[in-house]
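Just dropping this structure here.
Yeah, one chain of the complex is gone here, protein chain that is, but the others are all in their spots.
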Amino acid sequence: MGGYIPSTVLQQEEMLKEAGFSSMKDLYRDVPEALKLQKELDLPKGMSELETARTMRRLAGKNKVYDSVFRGAGAYKHYIPAIVKSVVNKEEFVTAYTPYQAEISQGVLQSIFEYQTMICELTGMDVANASVYDGAVAAAEAISMCRTPKKKKVFVSAGIHPDTLKVIRTYCWTASEEVVVLPLKDGLTDLSGLDGEASCVYVQQPNYYGVIEDLKDIAEKAHALGLQVIAGMEPFAMCLLETPAECGVDIAVGEGQPLGMPLSFGGPYLGFMAATAKMMRKLPGRIVGETEDSEGRRAFVLTLQAREQHIRREKASSNICSNEALCAMTAAVYLAAMGPEGMKNAAAQCYAKAHYLAAELEKAGLKRCFEADFFNEFVTKCADPQSLLARLEEKGILGGLPVENGILWCATELNSKEEIDALVKEVSA
Amino acid sequence: MNTPKELKYAKTHEWVRFTSETECEVGLSDFAQDALGDLVFVNLPEVGVEAVQGETICDVESVKAVSDVYAPVSGTVTEVNEELLDSPEKINEDPYGAWLFRLSDVSCPEELLDAEAYDKFCAEEEH
Partner (left out) sequence: MKTLFERSVKGRSCAILPELDVPACLPARTRKQALRLPELSETDISRHYTELAGQTFGVNDGFYPLGSCTMKYNPKINEQAAALEGFADVHPRQDNVQGCLEVLATAEKYLCEITGMDAMTFQPAAGAHGELTGLMLIKRYHELHGNTARNKIIVPDSAHGTNPASSAMCGFTVVNIPSAEDGCVDLDKLREACGEDTAGLMLTNPNTLGIFDRHIREITDIVHEAGGLCYYDGANLNAVMGIARPGDMGFDCIHLNLHKSFSTPHGGGGPGSGPVGCKSFLASYLPGEKVVWEDGRYAWQDRGPESIGAVRSFHGNFLVVVKAFTYLLSLGREGVPAVAQNAVLNANYLKHLLEGTYDVTNKGVCMHEFVLTLEREKKEIGVSAMDIAKALQDYDMHPPTMYFPLNVHEALMVEPTETESKETLDAAAAAFLEIYAKAKADPEAMHHTPYHSPITRPDEVKAARHPVLRYHFDD
């Protein structure tokens, strides 16, 4: 209806006349007539704001929002402190462009600098970038950081998220790189097929099935063969388990959604990337650095830009332009609100609740598939997942995700004992 | 502009200092560093790489640009100046001290310019 055009018809006519045009149509005198759309677009008539609001509310109402969620599998429901939304809904942050004009963008630049620092703290790594699209793309970009002209092969664990595997396969296809999948043995990555022909190995910690991998051992064995090691890390797990840096990983990446972002039917999410200082210049995308202004005051700027596509063009190692700045800020506000003790506590609660859930489900007859320890997800056997999940559904519970031979369950700090007990009661019924 | 007489130059603005008949050092001329502005990083070639006269061998970065460095002569890279990785400003401050890489088995199919000819070439290029 509107199009958010402030000029009145009268003003439009004035402007046309002043700029030397006879009509709106005249503005398009360079467009050949034959190319002009000779019909009205097949779209509905524009709506008033009230009608739009009503329509969107009706559509949103067709989606089911669960009271109780026990499904993760790459998208996790955690409690989001009120301060997070309040901060990231500030108009300036929501609507600003990429902070290329540093003088009037110190707010966004500093917030990214703080985010980069926090990612370094979580991972224990030396440097982090300003984020990429999501965890899967972060993994694919990390693999291309390891690319060398001679080694046209990469190893990935069968225990990584299936979407991440798909994205890696697609990206490696464009680079004519072979993707070799290392199978799982008892839920853990089996390294026996590893060789030195590849540039790197990508594993996920904890893996897709929730199992805690022996990352240190993986890194040692891979390094001995001359491979670079990339780990896809769950952010809460890093607060409790050994960090990727402690395990000797070269590049740590991951999906940052659990850090204050709602499930959002899959996006926008946040791909974080951190690396050793040695790999700093291979990091893709935007990076913020500290410097001084001409009067000696601390200032932040986008830096190391000569790596990037707008300068290096076809010689750039990545085409990444946009980051997920507002999601990075979300993560930073979330981490600030939680604090170091809050994050450790939340991670410990995720771990404890998942273990309580696993123990209770086992009592109800759902045995775990793998013996190895897990973080906040695990797979149980289940003869008839569909009917069990349908039963839970009726109670407003989103159960675990059906996977081959069972169900992948998840618990976070958000699942109270009461909720878990209610779930188990339904399972037993 | 400073153009030492004892060096040879390529039209692509690299200088060459022969340390023996078949060995040399390569750097960027004063004219080049001035035109490029403040350099912030050097992507040095790998040791062992075969340099081919007139072809790109590595690049240098300023804040808003990347510029290719061409091999002024052919040869094998035997050493790179790693000091420049931490202090790229040396190229701006002392272009003839800040060598980028050293070559052995040097051959020079196309003749290099001497200082005088190079100065003349630069003067023309400025117009």
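Here are some notes:
First chain written, first letter: the chains are A and B, and each begins at residue 1.
Everything that follows uses one rule, which is that a contact is a pair of C-beta atoms (placed from the backbone, for glycine too) under 8 Å apart; a residue touches a chain by one contact, two chains touch by 3 or more.
The structure presented is a predicted model; accordingly, all values stated were derived computationally and were not measured.
The residue touching the chain not shown here, chosen from A:Val181, A:Ala316, A:Ala364 or A:Ala422, is A:Ala316. Only one residue in the set A:Ala231, A:Ala346 or A:Ile407 touches the chain that does not appear here, and it is A:Ala346. The missing chain, though absent from the display, is touched by one residue of A:Val333, A:Leu388, A:Ile407 or A:Leu423; that residue is A:Val333. By the touch rule set out above, subunit B reaches the unshown chain at residues 38, 40-41, 61, 63-64, 87-89.
In this text, only the chains that are shown with their structure count from here on.
With centres taken as mean Cα positions, subunit B sits 44 Å from subunit A.
Per the touch definition, subunit A reaches subunit B in the complex via residues 281, 304-306, 311-312, 315.
Listed in rising order, the residues of subunit B touching subunit A in the complex are 40-41, 61-66.
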